[in-house]
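Supplied in C-alpha cells, the structure appears directly below.
With one protein chain withheld, the remaining protein chains of the complex are depicted in position.
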Amino acid sequence: MQPPHRQGCEEVGDLGRSHHRETVRLVEVGRDLRDQLVGADPDAHRESSLPPHLTPERAAAMALSDDLYDLTPLVLENIERLGITDLIAIGGDDTLSYARTLDAAGVSLVAVPKTMDNDVQGTEYCIGFSSAITRAKELLNRQRTTLGSHERIGVFRIFGRDAGFTALYTAYVASARCVIPEVRYDLDRLAALLAADHRDNPSHYAIVITAEGAIWEGAVMADVGEADAFGHRHKANVGEALAAELKARTGIETLASELTYDLRSGEPDSLDSMVATTFANIAMDLIAEGGTGVMTAVRGGRYATAPLPPEGEGPRTVDVEAMYNVERFRPRYDGRLGEPMLLVSVV
Amino acid sequence: MQPPHRQGCEEVGDLGRSHHRETVRLVEVGRDLRDQLVGADPDAHRESSLPPHLTPERAAAMALSDDLYDLTPLVLENIERLGITDLIAIGGDDTLSYARTLDAAGVSLVAVPKTMDNDVQGTEYCIGFSSAITRAKELLNRQRTTLGSHERIGVFRIFGRDAGFTALYTAYVASARCVIPEVRYDLDRLAALLAADHRDNPSHYAIVITAEGAIWEGAVMADVGEADAFGHRHKANVGEALAAELKARTGIETLASELTYDLRSGEPDSLDSMVATTFANIAMDLIAEGGTGVMTAVRGGRYATAPLPPEGEGPRTVDVEAMYNVERFRPRYDGRLGEPMLLVSVV
Amino acid sequence: MQPPHRQGCEEVGDLGRSHHRETVRLVEVGRDLRDQLVGADPDAHRESSLPPHLTPERAAAMALSDDLYDLTPLVLENIERLGITDLIAIGGDDTLSYARTLDAAGVSLVAVPKTMDNDVQGTEYCIGFSSAITRAKELLNRQRTTLGSHERIGVFRIFGRDAGFTALYTAYVASARCVIPEVRYDLDRLAALLAADHRDNPSHYAIVITAEGAIWEGAVMADVGEADAFGHRHKANVGEALAAELKARTGIETLASELTYDLRSGEPDSLDSMVATTFANIAMDLIAEGGTGVMTAVRGGRYATAPLPPEGEGPRTVDVEAMYNVERFRPRYDGRLGEPMLLVSVV
Partner (left out) sequence: MQPPHRQGCEEVGDLGRSHHRETVRLVEVGRDLRDQLVGADPDAHRESSLPPHLTPERAAAMALSDDLYDLTPLVLENIERLGITDLIAIGGDDTLSYARTLDAAGVSLVAVPKTMDNDVQGTEYCIGFSSAITRAKELLNRQRTTLGSHERIGVFRIFGRDAGFTALYTAYVASARCVIPEVRYDLDRLAALLAADHRDNPSHYAIVITAEGAIWEGAVMADVGEADAFGHRHKANVGEALAAELKARTGIETLASELTYDLRSGEPDSLDSMVATTFANIAMDLIAEGGTGVMTAVRGGRYATAPLPPEGEGPRTVDVEAMYNVERFRPRYDGRLGEPMLLVSVV
C-alpha cells in the first residue's frame, strides 16, 4: 500500500484530488443507510431496535438472551461489503470499547480518543478536552460580575460522572475551588471555606465547581427523585443540591449554574485543532505501515501510541495525590517541574 | 441649572474633566457604605435585615407591622445628606416601583427602564433586551449540530415568568417554535407538531423555546417539589418537565437546555448600547429642563417619555393576537408594515 | 395568487413542506450555471467578461460602444426561461440600481436594502448595519488595554467612502471621537483634542475612528501612491496616513488599526436578524398583494416601503447638523427625544 498524501484534517478536497485518491473514499452515512446498517451499540441491541431488514432467523442466531442481541456478525459483513480495508474509530468509552471487539474480530483498525471528559485509559489527552476547558473558563469568568453584584456563592456543575478532569482543570485555569468524584468530601469544611472566601473577596462572592459525580460524605447520590407536581421524576442535580446545602450552612444566597449545555458545540481552540490534526496524521502513518489495534495518544507530553483501552478497567481518573489539594479543595499548584504540559504523566 | 455637557455614557472621564464638573459627583457605594444606608427593598424590610446602625426606637417608628418596616424616611435623609439633587433610577420592576415611592415623596427623579424581560409598562424597549436575544439566538443555534447528531427535540428554557417577550423574540430571530406565559397551550398538539418537525427536518431534530412561566392546559405549576434523595425540595423546572412530557408523547429523545445562565453577562450589542446611551442623555436633558417623575421610553419606534409604571398593573405582556400564532406555536410574521422596528407599538 | 405561508427567513424546510410549496422553488446558482447566465454588472460588460455561450452576433446587438455591452435582454430571457414570476433583489447600491433597470423593463420585483454602509436612500436601516456596529465596538473596546499599556493614540479605519454612518454609530456606542466623509476637518484641532484626551485619560491613550473617505482640510486623497520597493503601487490608506500626521503633530506614538476585515463575516445580532426576517415577510406580503417596484424600508422608526432609490442621487449621507458635533469630533448626544430608535428620521 502506498503512503497516503500528507495533510491537515480539513484538507479533504485536496486529499480527494490527489493521485492517491484511490486510497480514500467518502462513505456518507445518512439516516437511511444507517437504518439499513446496525445503529448504535451493535453488541447490545434490544429487540425493539433491531434493524428492520433483519430476518427473524438471522436475529435469533445473534441473540445473547431473550431480549439482547450482538449484531457484530452483521457489522463485519457491512465492513466487508463497503470495501473498508482500514477503520479509524474516533470516540470515547463506547466507541473504543466496540473498537476492541472489531479488533478482536480481525478488522484493521486504529483508534483516536475523543471525549471532553479526557478519561480514556492510556493517554493524557482526548480530542475536545482543551476546547471544553477554554469555554468553561470563559463562561465561568463571565458570571463573576453577576455573582459579585448579588454577593452570592456560585456553584457550577460540569460533566464528569466518574472522573474529575474537567472540573479540576477548569478550576486550575480559573483559580477556583472544586470537588471531584474521586474524593468524598466534608461538606461543612467546604461551606466554611466558601463563607470565608465570600467574606474576604472585595466583591463578596465565592465560586466552587462540582463535577457531576462529586458527592459529599453522608450524601446519597440518587438517580431518581420523587414525583413532582408535574407528575415527573427528576434526576437529582448535584449542582442544585450542593447549592441548597451551602445556603443552609452559610446563610449566604447561592446560585446553581451549568457548564454543560454550551460546551458541546462551537469552534475548537488551537491545542485541540493541533492534536486532532496530528492524531489524524499519525493514524494515517500507522495504517500506511500496517499498524492495527492501537490508539493514538499523548504520553509523557509526547505523541505516542497506546493499546486499545482494556476491558473492564473503567475510565482513567484523577491522580488525587499528585493533582488535588484535599485540604483546600483546589488543584495542586506546586512541584510541576518535570511534568508534561498537561500536568499528569501517563507512562 | 446649566445644561450638562453632552456625551456618551462611557465618557465619564471626559465628563469629570469638563467645566461642568460641578454638576457631577461620583458616589462610590462599597459594601460598607451600603450597610450604613439601607439595602435592597427599602419599603419592606424584615427585622433581621435592618441596618445595624438603626436604633430600636427609630426602627419602631417605621414599623408597618410586627416584622415589616418601611425605611423610606431613612432613605430620604440619606439622599439629602449625600447632597443628591436629582436621581436617575435604572432598573426593572422593583427599582421602578420604589422610584414611584421616592417621586411621591418629592425626590427629583428620572427613571430608565432596564430589564432583559422587556416587560415594563409604557415602553417598547428596556435596556438589556436586545443583547439577551442576540446571545440567546447564538447559544441556541450553536446547539443545532448536537441536537441533529443525536436526533433529539431540544427544549430551551428562557426567563419570563409573567411575560413571554424573550421567548417570543428569540423564536422570531431563530425561527423556532415557542410557548409563552400569556397562553395556556395544548400539549398534545405541540407534541404532534414537534414530532412532525423532527420527521421532516433533514437532520431530524426539532426545537421549542419555553418561557419560565409557560404552562400547558391541565398542568399545575408547582414552586416546590417533593424532597429528593438529597433531602431537598426542588423547584419544578418547566423545561425539564416539558422535555419529559414531550418524550412520553412522541417517543423521541429530548434535551432540556437553559438560556439563562449566560444571558446575564457579557458585552451589550449595538442596539442596546445605542438605547442605553440615548436614554442616559435624554435623562440628562430632562433633568436639565427640570423634568421629574418620568421614565425614558421608546414608543411607536421613537424615543419618548412615559409616566412611571403605575402601581398594581403588573408587567407589560405580549399582545397575543398581534404577535403570537397560537395554531403554529410561532411568532406571527405577517402584517408588519407600519409597525415600529421592534414590532409592537406602545402608544 | 394565494398568500404565501408566514414564517421566519430560516424556516426554509418548513416553507418547502407546506401546502403552498408550489409557490416556492429553489434555484441553486452554482458557478457553472452562473457562467451560462450573465455574471455581475449585467449592464456594463467588457468584451473579456462576456459569457462564453454568447454568439458574436448576439453580443454585437447588445453593444453600447466598442468595449461595453448591456446584457439586459439576456437577463430578461433568463428570468422568463427560469419561470421567475417575482424577484426579490437584496443588496446595496449596485444591486438596487440594476433592480431599477429590471423594474423599468417590466419585471415584477421587490427590493430589500442590505449594506453595512447603511447608505441607501429612502430607508433608515439596511441589513448588516447593526451587526457591523456590534462587531466594530467589540473589536475597538478589546484594543483599549493594548493602547493603554503602550500609551498610544489609536486610529481605527472603518469602511465608508461616501457616507460616515458606520464611523459615526461606532463612535456613538463606543464613546469615541470620529471623522466622517461629510465634513472636511481641521487636522490641527483634532490633534490637539486627542493629545488632551491622551493626557487626561488615566491610562493615557486616546481613540479616533476615521471613515475610509474622511479627509482633512488641505489633504489630497490619492488612490494610487508611488511605487514602493516591491515595485507596486499602493492605495493610500487613510488610517495609516492620519496616524502618521497625528504622530507628527503630537509627538505621541500612534497605532493604525482596521475595523474592516472582520466585520464582513460572523453571526448577525438580534436587531439585524429581526429586520432581515421582517423585511423578508413584508416582501412576501407585497408580492402576494401584487406590489412591485418598491423597496422595504424603515422610516420614522417604523417598517415601511420606499421607492427604488432614484438614479444619480448617490448614497444617503449623514445629516451633519442633526448628528455630528463638528467642534468635538463626536456624534451629537443631545435632543434625541422624539427621534426614531436609530436616531435619524428618513420621512
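We just call them A, B and C in the order they show up, numbering each chain from 1.
To be clear about the criterion, a residue touches a chain if its C-beta (ideal position, glycine included) is under 8 Å from a C-beta of that chain, and two chains touch if they have at least 3 such contacts.
Predicted model only: the values in this text are computed from it and were never measured.
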Displayed partners of the chain not shown (whole complex): A, C
Full-complex contact with the absent chain, from C:V120, C:L139, C:A304 or C:V318: C:L139
Identified contact with the non-displayed chain, of A:A59, A:V173 or A:V326: A:V173
Chain not shown: contacting residue from A:A44, A:I88 or A:L342: A:L342
Touch with the omitted chain, as defined above, among C:T210, C:S257, C:T277 or C:T296: C:S257
Residues of chain A in contact with the chain not shown: 6-11, 13-14, 17, 125, 130-131, 133-134, 137-138, 141, 169, 172-175, 197, 200-202, 267, 269-271, 273-275, 277-278, 281-282, 285, 298, 300-305, 325, 330-343
Chain C, residues in touch with the chain not shown (by the definition above): 31, 139, 142-143, 145-146, 151, 204, 219-222, 225-230, 232, 234, 236-237, 240-241, 244-245, 257-258, 261-262, 264-266
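One rule holds in what follows: only the chains that are shown with their structure count from here on.
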Farthest chain relative to chain A (centres taken as mean CA coordinates): C
Interchain centroid distance [CA atoms averaged], chain B/chain C, Å: 33
Chain centre separation (chain A, chain B; CA means) in Å: 36
Shared-contact residues (touching 2 or more other chains) in chain C: none
